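Below is the structure I would like to discuss, written out as structure tokens.
With one protein chain removed, the remaining protein chains of the complex are shown where they sit.
Now for subunit A:
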Amino acid sequence: MTDDELIWRIAGGSGDGIASTSQNFAKALMRSGLDVFTHRHYPSRIRGGHTYTEVRAAPEDVTSRGDGYDFLLALGDSFARNPQEDAYYGTEEIKPLSENLDDLREGGVIVYDSGLLDADEVPNFEQRAEENNWHVFPIDLRGMARDMGREVMRNTAGVGVTCAIADIPVEAIEELMTDAMPEKILGPNLEILNAAYEKVKEEHDLSGIEVSCPDGEHEEEQVLVNGSEGIAYGAFDEGCRFIAGYPMTPWTEVFTIMSKNLPKVGGVAEQVEDEIAAAALAIGAAHTGVKAMSGSSGGGFALMSEPLGLAEISETPIVLLEAARAGPSTGMPTKPEQADLEHVLYTSQGDSNRVVFAPADPAEAYDHARKAFQMAYEYQIPSIILYDQKLSGEYRNVPASHFDREPNPDIGQVLNEEQIAEAPHEPGGKFHRFRHDSEDGVSPRSVPGQKGGRFLASGNEHNEAGHISEDPDNRVAQVDRRNRKLESIRAELDDDGLNVTYGPEDADYGVLAFGSMVGTVEEAVERLNDDGESVKLLSVGELAPYPKEQVRAFIESVDRVMVVEMNSTAQFRGLTQKHLGEYGPKLSSLLKYNGNPFEPAEVIEGFHNTLKGESETDHQTTFVPAGGD
């Protein structure tokens, strides 16, 4: 996936509209028939600070950010506040042009806003451009925008220039702007777009530039969706009509989408005082018969630990999200990491009794969200979706038909009043909500307000009617029954295709990955096989209950396995060994925790290390050779 593609990076300051501009650009390319993928990098600041988005487009399957990029549109940071080199953040103004400049591929294109940026501030700029055969276009985008509309519209000017150079029909952008922009600003934007396009076509010699946008065609209509949207729509289609939350990056995105949409359909969204309350509200709503969710990111999810345990022992079906970011503590709020795996699996006192999903892309985010609600309500258990900053804001094209499914508002085994009347009760009238004798572990429930259904839900261990009981026989019966639910869930999920294999079935080597890293590893595996290696990938989407037999079969089928994850302590490899109890000498690790997700080339390099048993890397990745059990 390196020849027939375009990787366009738009770079500027946080608050400069980089995200929305890149999203429109990606959508225009998707509409033209290309597969697209966006990779977003931003600081934890309101205004200012270097931010960029890469849009990668190719005729087929784009599953990852690429290695480097081939078109840089450097807009300049209009909010940079520290022009002095000795200021805390250094010279920020030039960063959109200078940062990661060496990742620009040979023969690449640089368009920079000469109204804001001075290329002389970039060390050895001219020499580097010459050596790499870069095509450089200094254009006063700011001036152009100011003359024809408003300064902030220089994004649009930059897109017009991009279209001219990369040979993208400007009509595609026009169409999209017309759909997306309010009338007031549409006129000047269209004018600026066209003027910039024409100016470049007329004034610049574009011959000899090999960077261009490929052609593609989709067999069916596509939609541009990110991971947060996938999760929100999956929840919506499962009949989730209650959400409670507290803002925290990056979980806020799902919370925002749900809060905007639930009132439209008579649902309830609550922004509350803290995450303890948020999870407790989800429990209160679910207990009362409504499908409910909550969620947060690392620190906020930590506050949910205690309500999570309450949901487990009271068997209240809720869905929680954990949008992980680099930790510990506040860590790096806008950077992805997969270091909350153990946190999500084990937080809260007592034996954990939960289901944990790890979607790999926006389409899976939708599927897993639906599955999370199904498991939660069918088995009266909390379900958690573990994703991260990367998947949350990453856009990909998905066939529109993927979302064309029937809604499922089913709340599981909740009895109606006639059934309650027939069901076992205490002599004093309390309904047996927590029966010992259920084979799959699920004991049907009632909902407050139903005649004859009253019972006590409790965070204490309890008897069949829910009253506090420390009787040893009851305790064992209740714990065993709750644990039986996990076995039933494992059996059901094993057939659901949540764990996906990529690459040739009879490959010699294997790679294990989960969640947002899967797409990048998938591309690496494809490229390795193209280069004559023999390797396959298992994406584990079901983290609890862990799909032991599927992973065991995968590891058994190859000579060696590399486990790829974004953290420093190899939590996923640890989880795998915990469940399988062996394979220490067979499993190596490739780790990255610098705040940036893997590029495919890093995975490829890691794979070669696995084969050679070397631990030197050229990048900020860490290779941990296989050890003992």
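Definition applied: a contact is a pair of C-beta atoms (placed from the backbone, for glycine too) under 8 Å apart; a residue touches a chain by one contact, two chains touch by 3 or more; residues count from 1.
Going forward, contacts and distances are computed from a predicted model.
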Options "Cox cluster protein", "cytochrome-c oxidase", "Pyruvate ferredoxin oxidoreductase beta subunit" or "Binding-protein-dependent transport systems inner membrane component": UniProt name of the undisplayed chain: "Pyruvate ferredoxin oxidoreductase beta subunit"
Sole contact to the chain not displayed, among A:Gly284, A:Gly299 or A:Pro444: A:Gly284
Residue in contact with the excluded chain [from A:Gly350, A:Pro409, A:Pro424 or A:Gly581]: A:Pro409
Options A:Val136, A:Met181, A:Ala423 or A:Leu456, residue touching the unrepresented chain: A:Leu456
Selected residue (touches chain absent from view) among A:Glu221, A:Asp471 or A:Glu487: A:Glu221
Residue numbers in subunit A that touch the chain omitted from display: 31, 221-225, 229, 233, 236-237, 239, 241-242, 244, 261, 263-270, 272-274, 276-278, 280-285, 287-292, 306-307, 309-310, 314, 400, 403-407, 409, 411, 414, 416-417, 426-430, 447-460, 465-468
